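Notes follow once the structure below has been shown.
Note that one protein chain is taken out, while the other chains of the complex remain in position.
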Amino acid sequence: MKMSNLRSERLPNIWCPGCGNGIVLRSLLESVEQLGLDTDKIVVVSGIGCSSRAPAYTNFDNVHTLHGRAIPVATGIKLANPDLTVIVLTGDGDSSAIGGNHLIHAARRDVDITVIVFNNFNYGMTGGQASPLTPVASVTTTTPGGNTDRPFDLVNLTAGAGATYVARTGIYFTKHMLDHLKKAIAHRGFSLVDVIAQCPTYFGRFNRKGDAGQMIVSQKDWLVLKSVADKKSPQELAGKIVIGEFVNIPPPGPAVVPEGQV
Amino acid sequence: MKMSNLRSERLPNIWCPGCGNGIVLRSLLESVEQLGLDTDKIVVVSGIGCSSRAPAYTNFDNVHTLHGRAIPVATGIKLANPDLTVIVLTGDGDSSAIGGNHLIHAARRDVDITVIVFNNFNYGMTGGQASPLTPVASVTTTTPGGNTDRPFDLVNLTAGAGATYVARTGIYFTKHMLDHLKKAIAHRGFSLVDVIAQCPTYFGRFNRKGDAGQMIVSQKDWLVLKSVADKKSPQELAGKIVIGEFVNIPPPGPAVVPEGQV
Amino acid sequence: MPRIALMQGNEAVAEGALAAGVRFYAGYPITPSSEVAEVMARRMPQVQGVFIQMEDEIASIMAIVGASLAGKKVLTATSGPGFSLMQEGLGYACMIEAPIVILDSMRYGPSTGMPTKVSQMDLMQSRWGTHGDHWLIVYSPSSVQESYDLTIRAVNMAEKYRTPVVILSDETISHLREPITIADVSPTVDRRLPAERAGYLPYKTDATLVPAIANVGTGFRTSFTGLVHSDTGFQTANGHVAEALITRLRDKLLSKLDDIIELEADRVEDADITFISFGITARGVAEAVDVLRTRGKKAGSLRLVTLFPFSDDRIRKAAGNAPTIVVPELNSGQLVLLIKRVFGDSRRIVPLNKVNGDLISPADILNFVAEEKL
Amino acid sequence: MPRIALMQGNEAVAEGALAAGVRFYAGYPITPSSEVAEVMARRMPQVQGVFIQMEDEIASIMAIVGASLAGKKVLTATSGPGFSLMQEGLGYACMIEAPIVILDSMRYGPSTGMPTKVSQMDLMQSRWGTHGDHWLIVYSPSSVQESYDLTIRAVNMAEKYRTPVVILSDETISHLREPITIADVSPTVDRRLPAERAGYLPYKTDATLVPAIANVGTGFRTSFTGLVHSDTGFQTANGHVAEALITRLRDKLLSKLDDIIELEADRVEDADITFISFGITARGVAEAVDVLRTRGKKAGSLRLVTLFPFSDDRIRKAAGNAPTIVVPELNSGQLVLLIKRVFGDSRRIVPLNKVNGDLISPADILNFVAEEKL
Amino acid sequence: MDNGRFELRLTGSGGQGLILASIIVAEAAIAEGKVVTQSQVYGAEARGGTTKAELIISDRHIAYPKVTDPDLVAALTNEGLKQYGGGISRKTVVVIDSSTMALPESLNEEACKTLLALPIRNATVEKLGSELGLNVVLLGIIQGLTEVVSVEALRTAVSLHVKKQYVDLNMRALDLGIEMVRESATTGIRI
Amino acid sequence: MDNGRFELRLTGSGGQGLILASIIVAEAAIAEGKVVTQSQVYGAEARGGTTKAELIISDRHIAYPKVTDPDLVAALTNEGLKQYGGGISRKTVVVIDSSTMALPESLNEEACKTLLALPIRNATVEKLGSELGLNVVLLGIIQGLTEVVSVEALRTAVSLHVKKQYVDLNMRALDLGIEMVRESATTGIRI
Amino acid sequence: MPDRKTYKIAHVRKWCKDCGICVAVCPRKVFEIDRNDRQAIVNPQDCIGCQMCVEHCPDFALNVTEDKSDA
Partner (left out) sequence: MPDRKTYKIAHVRKWCKDCGICVAVCPRKVFEIDRNDRQAIVNPQDCIGCQMCVEHCPDFALNVTEDKSDA
């Protein structure tokens, strides 16, 4: 694959050795390439976090905003210029902690943006604190005795908020990831992909997940394809995370309510 | 019913003639009475809005906070003193617009508080603007041509966020309302009741819903009991709102993850 | 042909913005600014503009920043509580140099305070509300006409200097109705855009110190970040770059004070007592000065149309030589702190504060002058 | 027996808070304050306290307000971006008179700026960040020991005056490790609580001007609101009540300046040049003063331990008579604005600013003095 | 209208259309080349509470925009008069609706120029069939009493604010107000 | 340690344990009644980047807490020396790891007091079996060179920071460092 | 109607806002909004004590109790 949309002059990237962010970034660049989008018309918007540095390595317009605020900026851009393809690159903390309200409202409004969550189960940039997606019992710098708060399920959350496209994937499954990123970007309306990535520096280390290589390969064990999971019992799925497409509601035809009707 | 918990010296209340808020307030007072709770140990917390003035008419400790911020204050109170019964009285705007993030996070954490949403489909206090619960096509001061944004379904939203008790009721159905408020308050863990109320001054007037009396009686026509709705087709339910109990997950026994295990 | 229309201050801000070319409004209702949103909700579709009610004030300011980066002229309107919430976003707009305009219609604070009562209590906040060193322009209208005119000016200045501009109005002006004159066409300024893609550096600046940053979606592959950034728009932790950036952000405004600062002096030349005030309070002053003059007392008035940048020098020069300076304001003393700095011990600086939710009336001023034997 | 421990500034804030009786911490991580949360996450369970990581800084400040109303001593910690988000809640705490303590560890701004670099750029924000008239206490530690001690003091002052207290620290102090002395028991102050339920009026005050408001859940049926409220705690739009409330909120602090304000003067009596500074910058000053003195130059230093309330009078008195006053600070000039107001034209006031993310070193000061021929 | 300036205050309860009434007078005055400032109080968010609308009409620039020295105060409720009766002086004409209000004792000969008690509500219901148009009747009264704007200007301004089918009704309301003033010269209670 | 004050700077890359090393020296110094300030730079959030740890040890109060005039600079990477070599002067002893670093040309006789190039990494791997303990070897070197803290105090401080089963290894590491200095008197490259 | 229970309807005038909800919800047309736009209890004798008005009055202005006075 040619990486024409990679801003290679900015490499090496700032991420730690073995950080999963670069793998998601690659998949994003490839999906844009494969979709044949006009790269002049793509804007990548991010918040604050390790993952939110990803736009700086793309050769698209990029807007690195405030922690949690990528989505309202993306909303402003998209509404101001509907011709643009607006993609939000965000972390689990950025999108679901401080940015949670914007996330659900964008889903509700069905703004035509794509949100790609680099989900590494913790706050990487600030040193490995818990995020709203940190699994129960996991050790982080703010849950030294193991997390006792339940995490969100991003799929349920955004589906409950009204999202019209929601998928989950994992960085080990590069083809699966690419497919779902492409579908999400192509989707007309709000789309979100929860990408299970990895932070070997903090989450991996604190929770003895092994080195970066072990972390990535182990996704084979604890990520289960939806088609497979659908046939399994809850007990069999305990400790596993299901990946696949969960919501895909085609856009309605003309506007739901013609102006004159009200 | 004796209204011993009514702070009658503060009546008449500030609400408009025919405002539904007083009816929800009455039901709240009655549920507390019927549950036989220690009224010294009840704290009602609210945000900003017409409905958020409700605590001032209760003879409990009351905390009128900032717009959208009742839930984190309530969380602080509950964690600081777990003996207290903490009840949040909030509007649809207060809870689901500016306060949306706190709402989903409280649901996720399963904080043991009860959130009662006085849902009148608009922002009453500021003059009848749209809220995230304003139905499509409705006229408000900020949707003069009819609302085109899709509303949240509070039940789906909070259930998607992990709430363990979610119900919806309407002020016409006083017995139904009382029952569900009681169950919500008694629930151990996060509970929410979406109470369909009314704002005759703005939402009612702008949308030609008739006078206060007509608005309230008409709930018979467009609110459908869940038990009835379960037997109907989507077409039959078009334009209707279903009331009843949607989520009721009993609290787990001991803490999910014993400290030692991690 | 210019036409005359009776409108409220809030309506004038909305119409002024439309006249200045604003085509994107995002906001969240709050007394006493909500009418701006309501007018925009009605008017934007008529001009192919966008109105969106966001989930809160944070989202509102971030949405207008986004729309601004996409090339629109933008506005949001709020009041104290919402303005407090916007502070982080405001600092971001300063840092990335996004042209945005914010109306803060001041009500009585702190906190929820008295939502329907007037105050001038957000003066210092409008300058210092966000963290970190930053500079911005703050205008203060005194009338409905000026609400209209200054909004046009605010939009133009935002575009010209790539900076946030705050219109610091108040509950009274927001709800006051006065006839205003509306020109057929208003002078508008558009941000400078880069011409050449080759060698494009978004934050490279010439003598104007104002960068010509491309709008997103125009093929320039531009980059914005609230982190300290070099000419490329990309992050750096280089101390020299940081210093140069901060200094330029300051100088791009402070070197253009002639263009930015407007002060209105009235009979200060021979005054024995000069009132320095802003916004609605200046109108009570104007009447009081008239009365004092008819009574043979040499009174004068300096009205700050531009509140920030605040130039000690210019104010010193514009205020004339009255030995006594009275600073009436609807707060516990904010402007007076600045005026004290300007004049040191060289004049008698007397604060006149009212904090009960009412205006300072001409009678209040006359009584004060009498009681304090000024 | 007092013990000595090596710890970071952030750890000292956490341990100081624990020593002062803080048993509730809610926060959201942000560089350079995150270690406070991390220490608290570990330590709170050990003392039966509560640690909770909230969804953002707004929730954090509101949660500590809630816990405070329920009777706990509370702390949160943040840095500029989070402090900006907390502003609305801070004003609410001022208005309802909730004792809370906030650490703002300053980093380089505006906006995201340089998260790991030091600054003193939030000085003015700490006073004026929220809307509406309000007053609060701001302390500025210069060392790890003082981070510990001032945190204890902050908690005590918050309780004593029912007010938010800000500890304005910075990246350097937050991450500096120094040995500190920890007493076995620290002096603690508890808020005054009402005795009698009969006739209980939460906001009725005696000569102290500090109300004895009941904690929630104690049977007093108390009421809090950010709206203007009467003695009952319930809302009113009565202008007289509003005026009385605002005035009391001011006077409860401004009438206790002896208790609240701490200034540290060093050899100012005979100084020809006095440095006025705060926080980390004062340590470079201390060394520079030593050197200047050894070189025969009469230098002195005034360090502001209490930044706000800011008393022009006290500073004038404490600063001695040096004709030249230098104000070194890690920003583009904030404290110097206040110092100019204090001294008017009576002294030469010289700003010394550094905005590249480094500290002002003794050498910087000596060079400056030499270059400027001070 | 001393020195080319006229100050008007209307008070009553929310929903009586007093703000609109003041705006209509303002528009009529503007049409006649006058300068105006119109304002109102918003209650502390309570609904249906007491309101006040104010208007200053002047030949020249108006500095301070609030009424301090009213020429005319018209009140439709006693509560309104109580709350917003400030500034009434020997120059002030006070109009009250005698159909719904008690005679305010405080407003004796010392306190104001004239107290005119007219059965505004009753007359409106009687002549126009309902309370609809009461605020326009009040406009007629203001015109009749002060002639601060011409009847023509007022007619035009009113008609700009009502749907076509109600123009007629409103013109009758205006006339009714003017007529009531005329009659009051003989029948109205002037104190 | 002129005038009772000693300034130490360690630089290298993240993960080499330099911050911990400086803390251990600090603790040893405190135990011996000294005053210290320890600090470090945090890179601009990049991981594994170049770091610096600083320590001032003094007999009396330390005002300015950052190293400005280092007595000893120990560098484990060339990049570290490049970025954080500021302030090296004729009084400064510079230690570099010759196993991984090129000899810095700039540090000639004019530039510093002594440049000591020791094969720190290689010696560690060779004698201790792996790189584990490299930072403690460095501690030994510092002690051996400066005696700013006693060996005993350093031993105690080190043992407070390591798990029981590693105490031994670390003591050997310490000794190795001290030994390397001793040997360097004859074999090490001193420039 | 022999044996039929009768009810006392207490109305707190100063809390009532004449909103008409009681009129709308009462199954027996006990209330009315009169010509002066004021709530009026016009057919108290028809009250069956169902409490619909009480429970729906947003202003706590109504109380309906069994009238035991002639029992």
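Before moving on, here are some points about what is shown:
As written, the chain order gives the labels A, B, C, D, E, F and G, with residue 1 at the start of each chain.
Operating definition for what follows: a contact is a pair of C-beta atoms (placed from the backbone, for glycine too) under 8 Å apart; a residue touches a chain by one contact, two chains touch by 3 or more.
Quick caveat, the model's predicted, so the values are computed rather than measured.
In the entire assembly, the chain absent from the figure touches the shown chains A.
In the complete assembly, the contact with the undisplayed chain comes from A:17, out of A:17, A:82 or A:250. In the complete assembly, the contact with the undisplayed chain comes from A:211, out of A:83, A:211 or A:230.
Chain A residues in contact with the hidden partner, per the touch definition given at the top, are 3, 6, 8, 11-13, 15-23, 25-27, 171-172, 174, 200, 211-214, 216-217.
Just so it is clear, only the chains that are shown with their structure count from here on.
Ranking every chain by how far its Cα centroid lies from the centroid of chain G, the top place goes to F.
Mean C-alpha position of chain D lies 37 Å from that of chain F.
Each chain gets one centre point, the mean of its Cα atoms, and the points for chain B and chain E are 43 Å apart. Multi-chain contact residues, meaning those touching two or more other chains, occur in chain A at positions 66, 97-98, 100-101, 105, 125, 132, 145, 149. Residue positions of chain C touching 2 or more other chains, listed in rising order: 31, 55-56, 58, 81, 88, 92, 111-112, 114-116, 225-227, 235, 237.
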